[in-house]
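Yeah, one chain of the complex is gone here, protein chain that is, but the others are all in their spots.
Let's turn to chain A:
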Amino acid sequence: MHWMKTILKPAKRRPLKNTNPITQTPEPINSSLPHTLTLLHKILGDSPDFIMRNFSDSPSEPGPIAICYIEGLIEQNLLSDLMEALIAEQASKTSFTSDVHSTINALKQKIPTGNIKIIHAENQMIAAILAGNVVILVDGVQVALAASIQGGIRRAVEEPTTQTVIRGPKEGFTEELSTNITLLRRKLRTPDLKFASRNIGRYTQTRVVLAYIEGLAQPEVIEEAKKRLESIDTDSILESGYIEEFIQDAPLSPFPTLLNTERPDTVAGSLLDGQIAIFIDGTPFVLLAPVTFIKFFHSSEDYYQRYDISSFLRIIRLFSFLIALLLPSLYIAITTFHQEMLPTTLLITLASQREGTPFPALLEALIMELIFEVIREAGVRMPRVIGPAISIVGALVIGQAAVQAGLVSAAMVIVVSFTAISNFVIPSFNMASTVRLIRFFLMLMAGMLGLFGILAGLIPILFHLVALQSFGVRYLTPFAPFTKSNMKDFFIRVPWWAMKTRPNGISGPNKTRQAPHQYPVNSAKKERCDEPNKQK
């Protein structure tokens, strides 16, 4: 691993050459309106969506007020209200030059918008326009007003497509940051819900918001996250994956140390556990940290369904994790090295299927797994319309035809398909991809050394997992180090009235989740024999 680090790590951090007007050193706004407008036109260019509007009585002589905005980023209804107010203001007054402050304040009073800011510098003005504000410029005034009437085309809140539940809220995050934060706010109505915002990306200026609940999250984790976010210096952040790769603990590990979700309820639940969330503008996927290994096998639905079925499902998920990881390699190892481990009848059945198959078991398994991966990738990339075609081809080609043609044994098809199905049970797509990769490694090990090979592959993985940390939290908590109180939300989920504390090691100072002794007591319960007596 060491040599990989040396390859992947750049020797020295070279500062990027700054050509971006927004991040350059601020210069004050010129008081002359035509001068400012020319400047804006020079910087933002002939973009068809960039609008500069001057309220002028005559075409030759420019008026004292101008507004600038980008068409697609603002709400048209609010804009017309704003313009109405401005035109009325311009008509009522002839000169604005008398006093700067009174002019701006008077104008501010008239504008029918809640969020309005005074801007002093040129680069701030440009940033405000690009962020979806309407910038109001007044001739002879050295400041500008930025009215936030963001709007335009955005996707509605829909059901999340990657993390579906049967019982639970059906809303998912959208690409719009403010919508996402609103969705979270609606779930956590507490003043302790805190946000720390930052723009990252020299060109994209992507808003990245760190969310946490003060008192529940560990202050060190918040500090660490802020530090890591601040150290990112890149030209673009287009998705949470960019941020994830910049801030994760073990960049070369196949295991994810940040969880992503597009469910507001998952984020709210995680914040209440003491985790922090990182919202990124432009993507519905929110990052959660610190996470432990077991978190990738929990679904938000576990907390909504009855605790007994949730616990059962969690155990099923871990079982299918092991199947997805180990089944092909175990099959290879046992059928080529340890045949004595099979019951006689099973051995004969398998042997009769392998009669006449041309490839060794290892090659057969590798081929089938690769074919499956190809079909799966095709299914994702393909246009939706021809989706059924791929399932027919896949089912026929690797399901039946390969066996009938005698290329692979029927048992191998069962092994591969059960492995694939088990892989889909893992709720986190991140972890499922990790399993897919490690599976191939273990298959090769099994093909070379049998069960010893599997063990020789699993032991280093286990070492790695034990050593892995996510924002200072051990990855295998509460298993190693063993934390008894965290066991209530591990393999099993205890009923809510028993969920007394937040997870140890993840949550901050406030550990108590609820009042004790909440076992449901039914005071309305009646003995059966009482009722006839009452009727008398």
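Everything below uses one rule, namely that a residue touches a chain if its C-beta (ideal position, glycine included) is under 8 Å from a C-beta of that chain, and two chains touch if they have at least 3 such contacts; residues count from 1.
FYI, contacts and distances are computed from a predicted model.
Looking at the choices "Ger(X)C family spore germination protein", "Integral membrane protein", "Oxidoreductase" or "ABC-2 type transport system ATP-binding protein", the name in the UniProt record of the chain not drawn here is "Ger(X)C family spore germination protein". Shown as candidates are A:P64, A:G201, A:P328 or A:G447; the residue that touches the absent chain is A:G447. Among A:T336, A:S433, A:Q469 or A:N510, only A:T336 touches the chain that is left out of the view.
In the complete complex, the hidden chain is touched by one of A:N199, A:T234 or A:T357, namely A:T357. Although one chain is not displayed, chain A still touches it through residues 2-3, 6, 335-337, 339-340, 344, 347-357, 360-362, 403, 410, 445, 447-450.
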